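One chain of protein is taken out of this complex; the other chains stay put.
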Amino acid sequence: MSEHIVPVRVYITIFLVLLVGTALTVAAAFIDFRLPYINTVVALTIATIKATFVVLYFMHVRYSSRLIWVIMAAALFWMAILFAFTFSDYLTRDWISIQR
Amino acid sequence: MSSHAATEDIHGHRALQHHFENMEQQREAGTLGMWIFLVTEIMFFGGMFLAYALYRTLYPAAFASASNHLDITLGAVNTGVLILSSFTMALAVYFTQIGNRRPQVICLLLTLVLGLTFLGIKAVEYHDKYEDRLIPGNLIPGHSFDPVIQKEGEPVDHHKLHLLPGATKEKVELFYWIYFAMTGMHALHMIIGAGLLTFLLIFSLKGRFDPEYHSPVEVIGLYWHFVDIVWIFLFPLLYLLGRHYH
Partner (left out) sequence: MKAIESFEVPAPPKVNYINAQYGLKSWLLTKDHKRIALLYLGSITFFFFIGGIYALMIRLELLTPQGDFLQSTTYNKVFTQHGIIMIFFFLIPSIPATLGNFLVPMMIGAKDLAFPRINLLSWYIYLLGGVITIYALLAGGVDTGWTFYTPYSTTFSNSYVVATGLGIFINGFSSILTGLNFIVTIHTMRAPGMTWFRMPLFLWSHYATSLIMILGTPVVAITILLLAFERLAQVGIFNPALGGDPVLFQHLFWFYSHPAVYIMILPSMGVISELIANFSRKNIFGYSFVAFSSLAIAVFGFLVWGHHLFVTTQSVYAGMIFSFLSFAVAIPSAIKVFNWTATLYKSSISYDTPMLYALGFIGLFTVGGMTGLFLASLGTDVHLSDTYFVVAHFHYIMVGGALMGYLGGLHYWWPKITGRMYPEGWGRFAALVIYVGFNLTFLPQFVAGYLGMPRRYHAYPPEFQVFNVLSTAGASILGLGMLVPAIYFVWSMRYGRHAEANPWHLPGLEWRTQSPPPTENFEVTPVVTWDAYEFAPREETEVVGKFGPEIERV
């Protein structure tokens, strides 16, 4: 059997990291960073880190073939396409004004 | 491992399907299949994340007001519950891999219980929204969207909706529609997950899984972790981003 068995202590460590991340993100929500979008960036960064740990260790991607890694990356890339191109519409609508 | 002799015969492991050459190929195919399915789930939720991101950018005041009205404690507790359930699920896979049946069953059971706890807390939250008339549109006929707005100078009432400057009730309704769509879809996936876990429990109790064959546990584990990840993003986006709106 060529499966990799992840030791329990790794799972415990990741679990604690995730709990700490949750506490951090709740705490950060109440900090006034002056600029409103900083809260967004902090929250999304912490969420991404948490998700990455779940993917790498709980979902075993760290120990899986490159194909699985590519599949995950492709899904995220495609979400990014959806977001980027749609936002490129909404954010640039005001750039050109119709001559009346 | 002692289970070897009982599970193998000249055709290979009793769980080997006829079109596969060996258990390794079958396991690889099963895992790859679940990953591809998760890609479809990512794109499925992605559409709703896009709608949320767009309207949050267009109507920041309304979305912040609506977000502040959500119960951050319940949301945070639910996040902890799901993370714990992901942990117990990973442990369940581990114990199956090493052939330790009793802890495997216990971990599966814990995962199921935690998932149901999540759904219970969600039900409480939904009930609160129902009470405060925050269910959008005519989703519930006769009980349309009609929250009471907190007026200036009144004592703070957590059932009333406090509107930040620039927010309107209409735009707040948009938030709640996306909130219910996203958390509702997430809850639906949890319910399906709970059903799958029940199947796993039944088969585990019957001793169907062993170190050679435990693909279903692994694969349903992947699904469960994915549902956890969706919530890891939903929680900050829905609950936390309005606390410091200017």
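Labels A and B are assigned to the chains in the order they are written; within every chain, residues are numbered from 1.
Rule of thumb we're sticking to: contacts are C-beta pairs under 8 Å (C-beta built on N, C-alpha and C of every residue); 3 or more make two chains touch, one makes a residue touch a chain.
All values derive from a computational prediction rather than experimental measurement.
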item	value
Omitted chain's touching partners, listed by label	A, B
Contact with the hidden chain (one of B:A15, B:V77, B:A181 or B:L196)	B:A181
Residues in chain B touching the chain absent from view	18-21, 25, 28-29, 32-33, 36-37, 39-41, 43-48, 50-51, 54-55, 59, 136-139, 168, 170-171, 173-174, 177-178, 181, 185
Sites on chain A contacted by the missing partner chain, in the whole complex	67, 74-75, 78, 81-82, 85-86, 88-93, 95-96
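The rule is simple: only the chains that are shown with their structure count from here on.
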item	value
Euclidean distance of C-alpha centroids - chain A vs chain B, Å	16
Complex contacts: residues of chain B adjacent to chain A	24, 27, 31-32, 35-36, 38-39, 42-43, 46-47, 49-50, 53-54, 57-58, 60, 72, 76, 79-80, 83-84, 86-87, 89-91, 94, 97-98, 211-212, 221-222, 225-226, 228-229, 232-233, 235-237, 239-241, 243-246
Sites on chain A touched by chain B in the complex	1-3, 5-6, 8, 11-12, 14-15, 18-19, 22, 25-26, 29-33, 36, 39-40, 43-44, 46-47, 50-51, 54-55, 57-59, 64, 67-68, 71-72, 74-76, 78-79, 82-83, 86-87, 90
